[in-house]
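For this depiction, one protein chain was excluded, whereas all remaining protein chains were kept in their positions.
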Amino acid sequence: MAKDIEISTSESKFILEALKQNYRLDNRTFDQFRDVKIQFGEELGDVLIEMGKTKVHCKISSSITEPYEDRPFEGLFFISTESTPMAGPQFENGNNTGEDEVLISRIIEKAVRRSGALDIEGLCIVAGRKCWAIRANVHFLDCDGGFVDASCIAVMAALLHYKKPDITIHGEKIIVHPTEEREPVPLGILHVPICITFSFFNPLDIEENIKGEGNSEIVIIDANLKEEQLREGVLTVTLNKNREVVQVSKAGGLPMDALTLMECCHKAYDITEKVTDQILEAIKVDNKQRDKFSAMLSSENAREAS
Amino acid sequence: MNTRTGYLENVDGSCLYSLNSTKVIAAVTGPVEPKARQELPTQLALEINIRPACGVPTTREVNIQDKVRAVITPTLALYKYPRQLCQITLQLLQAGETESYFHELELVACVNSTTYALVDSGIALKGIALGTTIVITEGNKLITEPTDENLKNAKSTHVVVYMIENSKPTNLLLMDSYGDFDQNDVFKVLEQSEIKINELNKNFREYMKTKLNNL
Partner (left out) sequence: MSTLVIPGDEISVDPERPVVLGPGMYNDPVSQRIIPVNAGLLNISDSKKGQTIYVDYDSKRYTPAVGDLVVGVITGAFADSYRVSLSSFSTPVSLSYMAFPNASKKNRPTLVIGDLVYARVCTAEKELEAEIECVDSTNGSDAGFGLLENGMVIDVTLGFARSLLFNNEFPLLRNLAQHCKFEIAIGVNGKIWIKTDEVKETIACYRSISDCQGQSQEKFQEIIKNHFAQVTNTVEE
């Protein structure tokens, strides 16, 4: 980051004092995840996620290329997360070496790519010769905290929404059918990981050991920008609807005990379930709108009518 | 054409702009403190960044960037802000054209959205820059605001950007033409684009008026 937003002592003192008295500036409870707004663009795999004032856009693109030599049966999948001054002047252009930027892209990478959310074997066309390369382009538009959570939702919603052109293979020759000619095929999504970020505050400013008596630490979910600037510890857990913990990331900050971690995971699961359902529902609604005619033609529809 | 200014919270001025299938967001921050290497002793430094909808910026984006810079620089009151910086970031959401062959629609979208965002940011401007795309078809017909299909079938493509002062197009800031055309075609394009620019200017004033009335 180039420069930081200047925050006065009065402001930080007040925000902490308010947290102590159970208030958050934006009128949420500590365990409340911001409402997620999902909007699909004109093209397939084009999603805009809004969480409060945070806005993240994700667009999927695909191309046919050669697979890696040591992985002939797998396709390629990239996630590009680069921040620009658009999200706020604190981000520098073309310089994503700041601690926060690196952490954001690492967490998303681990949550989505390395957890195998996308079936990359399904992207193979001719083993060792040709495969699909899928690229998720994440654009950070407006930053009010929670970039990790929002971009994870954006990437997953975009992947679920995207359909790649259908292909036919004739020996060495591959024919790519334009979308007007043949119905495009959706990607193989194996599970939907959702990231939930917890922020920790220690308003008493006393170092507490694991079995500390008067534990006054405060845990909040989905911090906004001001809260993110003041927090003393952060934990991101990634879960899916199958109650699997995909990732736990805690890079330094306040120490926490195992019970708190368990508690956080439980809280995160409820949100994960809600958000996953919301994404799937939004995809369903959007597909229906796009497929007005195919619904008319399908036999399933006819049975329903009778 | 659809525009919405003040779309983003953290920057000083912004505009979500869409025309047919092209969609772009412009963000403006300034005047702010520049980095030492950007600083100009007597005038405002300009940093423009364009990011494509898919993939990483290439020479193609730098090309658009340079053209946007050439067009925007004359409209700014540069000497009002010595040793300051204005940061312009453009994020394409949807190109609306075959990216490997064309950049016309994106260029115009970038110029127009930047103008709206600059006005939204309150940075001092001497005039406003508005542009349009025109293609000449094989049948010698002129089409303004073409689609990707029109571009593919065109004999020549032209991007025209005018500076508008006192509600009239006064200066031709950019004319970027490709393909097969002669002097006559250029005159026809200029004439046609002036009509279109006047229309765009009317829309712009109308937009600003409703925006002010809503305050």
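Per-chain numbering from 1; labels A and B assigned in written order.
The definition used in the following text is that contacts are C-beta pairs under 8 Å (C-beta built on N, C-alpha and C of every residue); 3 or more make two chains touch, one makes a residue touch a chain.
Note that this is a predicted model, so its numbers are computed, not measured.
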Which residue of B:135, B:151, B:164 or B:200 touches the chain not shown here: B:164
Among B:1, B:125, B:143 or B:190, the residue in touch with the chain that has been omitted: B:125
Absent chain, residues of chain B that touch it: 12-13, 29-33, 75, 77, 79-84, 119, 121-128, 163-167, 204-205, 208-209, 212, 215
Residues from chain A at the interface with the omitted partner, ascending: 3-14, 17-18, 21-23, 25, 27, 89-90
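Basically, only the chains that are shown with their structure count from here on.
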Chain centre separation in whole Å, for chain B relative to chain A (CA means): 32
Sites on chain A touched by chain B in the complex: 2-3, 41-43, 46, 53, 55, 57, 59, 61, 80, 82, 84-89, 93-94, 135, 137, 139, 141-144
Contact footprint of chain A on chain B as seen in their complex: 8-11, 14, 21, 23, 25, 27, 29, 32-33, 35, 47, 49, 51, 53-56, 87, 89, 91, 93-94
